[in-house]
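What you see is the complex with one protein chain gone and the rest in place.
Letters are used for the chains, namely A, B and C, taken in the order the chains are written, and counting of residues starts over at 1 for each.
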Amino acid sequence: MTTVGTELLLDARDISKRYGAVVALRSASLAVRPGEVHALMGANGAGKSTLVKILSGGVRADGGTISVRGRPYGAHSPAEARRGGVVSVYQEPALIPDLDVRSNLRLTATAVEPVRHWLAELGLPDLDVSSMVRDLPLASLRVIDLARALAIEPDVLMLDEITAALPANLTERVLEVVARHRGTERSIIFISHRLIEIGVVCDRATVLREGATVGVVDVGAGSDDRIVRLMLGEISRRAPAVAAGPAGAGARTPETAPRLTARGLSAATRLRDVSFDLYPGEVLGLVALEGQGQDELFDILAGSERPAGGELLVDGAHVSFHHPADAIRAGLVYVPADRAEALLMQRSVRENIALPFSGPVGAWGLINVRGERRKVDAAVRTLQIDTRAAAEVRRLSGGNQQKVTIARWVAGGVRTMLCFDPTRGIDIGTKQQIYQLLRELAAAGAAVLLYTSELKEIQLACDRAIVVFNGRVVAEIPALEADEPTLLRAAYDLKPDEAIPELAVGETA
Amino acid sequence: MTSVGTGTAERNPWLTRATWRRILRDQPLIPLSGLLIALVIVLQLVQPGIVTASWAGVIVRQAVPLAILAGCQTLAMLTGGIDLSVGAVASMAAFVMATLVNGQGPVVAVLAGLGVALAAGVVTGVGIGVFKVHPLIMTLGMSLVVLGLVAVYQLAMVLSGVVIPDPILWLGSETSFGFLPNSLFLFVPLSAVIVLGLRRSGYGRLLFAVGDNAIAARLAGVRIWQVLIVLYTLSALLAAIAGFLIAGLNKTASPALVESAVLPSVAAAVIGGTSILGGRGGFAGTIVGALILTLLTTLLTTLNMPEAMRQVLFGAIIVVVAAAYTRVTGEA
Amino acid sequence: MSAATEALGRRRVGVGEAVTSWIRRSPWIVALIGLLVVFFAITKMLVPNYGAPGVQALGISILPNALAAVAQAIVVISGGIDLSVGSMMALTSVVSAVLMKGQSDIFAVGVVLGTLALGVLLGAINGALIVATRVPDIVVTLAMSFVWAGVALLIIHTPGGGAAPWLMETIRGPLVSEWIPRGLVVLAVLVGAIWIPLRRSNLGLSLFAIGSNRLAAFRSGVPVDRMKIVSYALTGLFSSLAGLALTANTGNASPVPGPYTLESIAAIVLGGVSLAGGRGGVVGPILAVAVLYLIRIDLQFIGINPNFGTVVQGVILIGVVMLGSFLALRRVRP
Partner (left out) sequence: TGTASPGASGGGAKAYSIGFSNPGGVGNGWREAMLCSAKAEAVKTGEVTKVTIIHHDTDANGQLADIRSLIAQGVSAIIINPADPDALNPGIAEALAAKIPVVAVDASVTAPGAYNLSNDQVQYAYLGASWLFKALGGTGDVVYMRGIAGHPADTDRDTGFKKALSENPGIKVVKEVATKWDPATATTQINDILSSGLKFDGIWTSGVDSTIVDALKTAKHPFVPIVGADNAGFVNQLLNETGLKGAAVTNPPSVGGAGVKLATQILDGKPPSATTVHVTPELWDNTTDAGKASLKAAADPKINPLWPLGLTIKDWTDYSKDEVIACKGPGE
């Protein structure tokens, strides 16, 4: 199926990069052959994004050599890299929020028609190129970014966690398009924390650990295991296998009163009528395709937005939130997916974790430093946060940043936690820790609502799942039955025997 | 193949330039104090014998009100704001106070001065916190409102006299032990409260939090409007205190007395290492920044510079200082 | 393929639809035009014989402020701010007036061109300093405002110089109809000749891009630093046009900067330019300048205590922005 040339298309050797005291890359090497889809793997903070930024001219390396098609290469800006045939789709959208899509394309001298073609291929045929970028959802931005990169037809295309923020249906299309590049003249460097995606589209995988290349693996049967072991090094043995089955399943007895009850919640736009109960001691999974109203639901539960209709009860009492502070007072704490929404990037880990303590006017006085340190340290320990760069959260890797957003609430004691895709773009080891933590919280009596874009997580972490489609709850499924095909069918609101549309599209394309 | 650069990986990380930079950034007082000392040396070289204890007293006495006003800017800038109304509010507080002494007595007068400042601060805070008016516009608008109101008030109070109460004269313009400005008796505890408050109080934390990431602060349960109303109220009260000191220093008060200190107060906070973009800075640096600016003004007066050259040098030196500071700490 | 043709079909719209869509996209400008009409009506009510001479007075009076607002708008859209606009106006006005005094018309043309080049240079220096030092814009331009004003004062201590008669005639009086002041025509021509082509060019897109999101702009291949300097140079250019307008209006130049910097910031905010960068245009700020002018003269006509007039101006400044953010909130939530 894959024809792989012998001459290297891209050859990067011994790349190093240091940010202050943090070594992002120690000695990273990456060799990509023409026509291959090459996975770049590594735990959070291993240096994948940094390597991509260096190859695409976004960041200058401290040391090392790069060549493209055997010729020395050293781009000083993404524009220069693009002229050299190297294009990257970064982890954050590289689109200008205040310009419409068409102007964004003009800015990068990309023709509109090929982009339209790729948008259609990637599952967004109806996208209006005169819409403002700031009005589009994140998933669409990722796809536009990708379509633009594809339209440039670069020699080397780098995709940094392109699927992390995509719903299942779009992920499918992206993977299909990526797979099409195998055996052509072009190569793709593909970064994802989802091994299953690697298995589907990649030929080989280079694994980074702590800024150094620790191995190159041919993808095939059994390669997953090798990659994980290379990625995690020593840690892999410590990672607990939560997958054995939800620990808390059945912990809920019928006579327990629900912690949180939603009845007929609706919002002005996509949320129509959502009702469910969340019980203490359980992790309730929430599954939905992109844009089915889950964002609005979480905004309402977190006190960020007011519902247009319906009611909300906490411990049987009606509540109405005007501000996140009200939700927090009622015990509902929220972990957003976008860490840029949750963290004070220039402040320390400690201040970030202690932030909710200072919120109420009554807590504006002098801080009890010792008490605060005790709580914060306990939370840091519970979550195993790497505090080497604790003085400024922006210096932490993504996974550790995500842990800080959770630790903030753990430090204060959790009654009800609302997690919106907390493992987006997080490596396996960290994911396991987060599942474990959610289970422990539930076991200690907390109620957890978990939205996830990775269907596999439902069985790993939840007791049961509800599926939201078109702003309504369309199914409730116990964890034991919630395998991926079942969830996906429910998410499309299909009868059990109907085919899943993406797969059909994927086959014909 | 081409070499992209040279590695520095094997060097001891504790002695790298980056480490030094971090130390300097986290401790802005070090480079700032260095600059301050350098300026003193330059002055001494320009005019030998000028640097004496009583001279230092004069400099400090002038710097104290500026530092307080720059403190207003520091607090506002930590949240990503700015307070251009400090001049108008400080002038108002001092003028209202000075015109009421004859009729109402000094205590009522001082309280009235603080009261009008408080009212102005609450209005500013509500505008910025609740109605989300950009701080630049809100405080600019408020300074027009305040100046206009005080000008109207002035016409009604032409015959009430302008009297600065003795305690304020004592604080503003007198010295103890021959050189120690009395304003320090107010300023030292005040700045201790501000410095400590920024580091160790819940409210201080929130100022940094709001400036760093207002969305995150909101999601963590911080009611930002409360923080902002309190902030601009505090700023107005601090401005009033500075206004009293300036009235004490000038032994008079007028509706525009403090206006000329507004832009220097912004400059002092910036030189002191507070980011105008929010989330980073502190009051200790601001104090040194105010001293540096005061010294700079003194230096230009001492050099007998014509006004045109003074302006050119003043501007150029601010750019150079800010640039050097940015270069040394590696931060904008 | 069919999706693409469909999209093409959807894009073919009539003129009427284009206008309505423009109105929908620019509610702020529509609101400003509405305000302008309202204040004209009020003025007419207060002074029944307010008419063509009044409009001509408006045309010439707002010209320097409007050009200053355009200057400020460009740099703010690009993610900066320039507190030295007023000082650059003073300096360019002084230079033009000093060089022009007693010289021939032809020489004066050269002086005008030279002044524009000077404006570009001053702005470029501001921008280059910001890029080179990494000191925030507001700090550098605040400091440079002292420098430029100081240089103006070095050139002449007191108001002086002169203006070529043709320059003064260019902005004064009516054109064709007594209702069309030359000042407004000049403004329209300058904005039309410089800003509109610019805005439609890649350069203009790049300016919006760096103001909207620096990192994304860099990753899209925009030379961010160079564009920053360009944006300041353009601000310098419009500041020098504003400076020339001062010279042309008064026939001489003063080395003391007028209140244009802060007024330009007020105008752009009222004109719908986001201080966060990336959003807005120059038409809104120009309309805002006109609205502010009408408010001021209406207050005079009412005969309000002038000190209360200062209060009212502050209140209006705050109030309009408050109203704007209120409307913006309503717009986000349909």
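What we mean here is this: contacts are C-beta pairs under 8 Å (C-beta built on N, C-alpha and C of every residue); 3 or more make two chains touch, one makes a residue touch a chain.
Predicted model, so just to flag it, every value in this text is computed and none were measured.
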Can you list the shown chains that the absent chain is in touch with? B, C
Who touches the missing chain here, B:222, B:257, B:287 or B:322? B:257
Touch list for subunit C against the chain that is not drawn: 47-51, 53-54, 57, 60-62, 64, 153, 156-159, 168, 172, 246, 249-252, 254-259, 293, 296-297, 300-301, 303, 306-307, 309-310, 313
Contact with the hidden chain only, please: which subunit B residues? 47, 49-50, 54-55, 58-59, 61-62, 91, 99, 147-148, 150-151, 154-155, 157-162, 173-174, 246, 249-252, 254-261, 297-298, 301-302, 304, 306-308
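FYI, only the chains that are shown with their structure count from here on.
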So what shape is it, when you link every pair of chains that touch: line, ring, star, complete or other? complete
Of all other chains, the one whose Cα centre sits farthest from subunit B: A
Taking each chain's centre as the mean of its CA atoms, how far is subunit A from subunit B in angstrom? 43
Determine the centre-to-centre distance between subunit B and subunit C, using the mean Cα coordinates as centres, and give it in whole Å. 31
For subunit B, what residues touch not just one other chain but two or more? none
Junction residues of subunit A, two or more chains touched: none
Which subunit C residues qualify as touching subunit A in the complex? 3-4, 7, 10-11, 202, 205-206, 208-209, 211-213, 215-223, 278-279, 333-334
In the complex, go through subunit C and note every residue touching subunit B. 129, 132-136, 138-140, 142-151, 153-154, 157, 262, 265-266, 269, 275, 305, 307-315, 317-318, 321-322, 325-326
Quick one: in the complex, what on subunit B touches subunit A? 1-9, 13, 16, 18-19, 21-22, 26, 200-203, 205-206, 208-209, 212-213, 215-223, 226, 230, 279-280
